[in-house]
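Once you've had a glance at the structure underneath, I'll fire off some questions.
Shown here: the complex without one of its protein chains, the others still in place.
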Amino acid sequence: MWSNLPLFPARASSMAGHVDALYFALVAITAFFTILISALILFFALRFRKSRSPQATQIHGSTALELLWTGIPLGIVMIIFVWSSVIFFMQTRPPKGAMEVYAVGKQWMWKFQHTEGQREINQLHVPVGRDVRMIMTSQDVIHDFYVPAFRIKADVLPGRYTSTWFHATVPGRYHLFCAEYCGTQHSGMVGEVVVMEAGDYDRWASGAVDGSLASAGEKSFQQYGCSMCHRADAAGRGPNLVGVFGRPVLLDDGRTVTADESYVRESILNPGAKIASGFKNIMPTFEGQLSEEEVIGLVAYVKALGDGSANLPLPVNEPNSGTYPVAPKAEGSAAKSDKTATPPAKTVPAKPAARQ
Amino acid sequence: MPDSELAVHNLKHHFADLEQQKATSTFGMWIFLVTEIMFFGGAFATYLIYRLSYYNAWVAGSQTMEIELGAVNTVVLICSSLTMVMSVHFAKLGNRKLTAIFLLLTLLLGFGFLGIKAVEYHGHWVHHEVPGPNFHFEHQGNYDPRQVMIFFSLYFAMTGMHALHMVIGAGLLTWLLIANARGRFTPEYNSPVEMVGLYWHFVDLVWIYLFPLLYLISHHHNG
Partner (left out) sequence: METANSEPKTNYLNADYGIKSWLLTTDHKRIALLYLISITLFFFLGGFFAMLIRLELLTPAGDLVLADTYNKLFTMHGVVMIFLFLLPAVPAVFGNFLVPMMIGAKDLAFPKLNLASWYIFIIGACFILYAVVTGGLDTGWTFYTPYSTTYSNSNVVAAALGVFITGFSSIFTGLNILVTVHRMRAPGLTWRRLPLFIWAHYATSVIMVLGTPVLAITIVLVALERLFHFGIFDARMGGDPLLFQHLFWFYSHPAVYIMILPAMGVISEIIACFSRKRVFGYDFVAMSSIAIAVLGFLVWAHHMYVAGISTYAAMIFSMLTFFVAIPSAVKVFNWTATLYKGSITFETPMLYVFAFIGLFTIGGLTGVFLASVGIDLHVTDTYFVVAHFHYVMVGGTVTAFMGALHFWWPKITGKMYPESFAKLSAVLVFLGFNLTFFPQFLLGYMGMPRRYHAYPAEFQVLNVLSTAGASILAVGFLLPMVYFVWSLQYGKDAGPNPYNAAGLEWQTASPPTTFNFEETPVVTWEAYNYDEIDAPNKGVEVAG
């Protein structure tokens, strides 16, 4: 697809046209003003050169002109501001229902995990014509997920999830770059995005895999003993996680946070940072014990618990106490959460179960 | 008159008169203090940003502070500001002896502050509250110990920078004492004393902000 001297990047996402349009407008403005200034300089320099204009005429200035050349550029840049902000809004607001792909950046490779269970390194297969949301984190330093053909870029930070999204429009193979300097092999941290026809993609995604990402998470959930405390029966020492994802959570210091990917992640690795109201800071940290891939599996599992596509394992221990308060918010979600969340009744803490 | 000779001696070549020279040095000193405000401002901003997000850890960290030692140190510094003002006053009157006495008092109070601070640092060391591999923190409360370490990191960075400024101030006071003993200052020319005074007050002022932020602000919160 590359000719010998390409001067323009491939245009392969729904965003590319918007970005290019603004780009061309700005190129036109830049060309106009650069040519205007250069032509004026050239004209004045020749017309008023000393041999033709032996005596300068002193002009102090002109407030009208100053206002004019303050006002016109101001007007132009404000139009650009609105235009570019509209594009930016589209770039940063993933549409609802986008399929999700998790990415982990590390020195110096990209690891991708599809919700269907496929894992890849330095190669990302996506279907054409569907919204894809990337949920990304880094294992070490700051990286940056950059696909020029899609005109998207987002830093990938350690310790939190960042996200971006795209809607590929043309099947093909496109460069994937790390765009934030990350050490020795920074320029080797490249890969490709393979955009496939929807049918091809489905066939690819359903290839031999052990199971979905959420089911891998469920395994970790049991393996690390999470299920001891996070139980479905209102008796766990930790919050019941069914129906929590995506909803507001009341914290013990009175603040409310939304249970998004970053919050779930933080609650696994750094449980003391934000304690849900009514619970004690007793959960051990899993920092250093879980790989980013396992955390992603757990996040995918909690997310699946949130939309009802997965269930908590059956309780195996004697009942403990614990409530998971869900701050009342939108009626629609409240109705659903009433069904799934445990009632906020304060029960007396029983003798703690054996800690795993 | 030896005084007028001194005045000529003290007037640098590029100034028209002593008045311009003094106005210039005062103005320069104030601008220098503005840069100091920006320097500590960066640290204070960092402190406040983290306090917003890591409130519980901040409460836990702040509750381990030796509030009595901090309070004593605050009093020590305020007293040293007073003695500094007195030495500037007497330098303007041309009283060399009293200038020297109050400079010396200021210096001693400064060392007193640093001594008490060293006792506090020692306490943090003993209790494994110094950031690094030996950091260990276990107290009541819902907090993340790593965030408490950041509290202590900022505590040491900010009080350490402040202590460094105190040490530099002590050096300046020593220099003033020597210059004063040699009779360099007169009622007409005493701006070095005044400039060091401004610096000393500024360093005190930084502590006046550090003390409540690090010791007091969360002390009675039972997080």
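Think of it as A and B in the order they're written, each chain with its own count starting at 1.
Just so we're on the same page, a contact is a pair of C-beta atoms (placed from the backbone, for glycine too) under 8 Å apart; a residue touches a chain by one contact, two chains touch by 3 or more.
All values reported here derive from a predicted model rather than from experimental measurement.
Visitor: Please identify which residue in B:N10, B:T46, B:T64 or B:N95 touches the non-displayed chain.
Guide: Per the contact definition at the top, the residue touching the missing chain is B:T46.
Visitor: Spell out, residue by residue, where the missing chain touches subunit B.
Guide: Given the touch definition above, subunit B has residues 12-14, 16, 20, 23-25, 27-28, 31-32, 34-43, 45-46, 49-50, 53-54, 131-133, 144, 146-147, 149-150, 153-154, 157, 161 touching the missing chain.
Visitor: Write the list of subunit A residues that the hidden chain touches.
Guide: Per the touch rule, subunit A residues meeting the hidden chain are 2, 4-9, 18-19, 22-23, 26, 29-30, 33-34, 37-38, 40-41, 44-45, 48-50, 53-62, 65-66, 69-70, 73-74, 77-78, 80-81, 83-89, 91-93, 107, 140-142, 144, 146, 148-149, 151-155, 157-160, 162, 175, 177-188, 190, 270, 273, 287.
In this text, only the chains that are shown with their structure count from here on.
Visitor: CA centre of subunit A versus CA centre of subunit B: separation in Å?
Guide: 45
Visitor: Flag every residue of subunit B that touches subunit A in the complex, lowest number first.
Guide: Those residues of subunit B that touch subunit A are 54-56, 141-147.
Visitor: What residues on subunit A touch subunit B, complex-wise?
Guide: 252-253, 270, 272-273, 275, 280-281, 285
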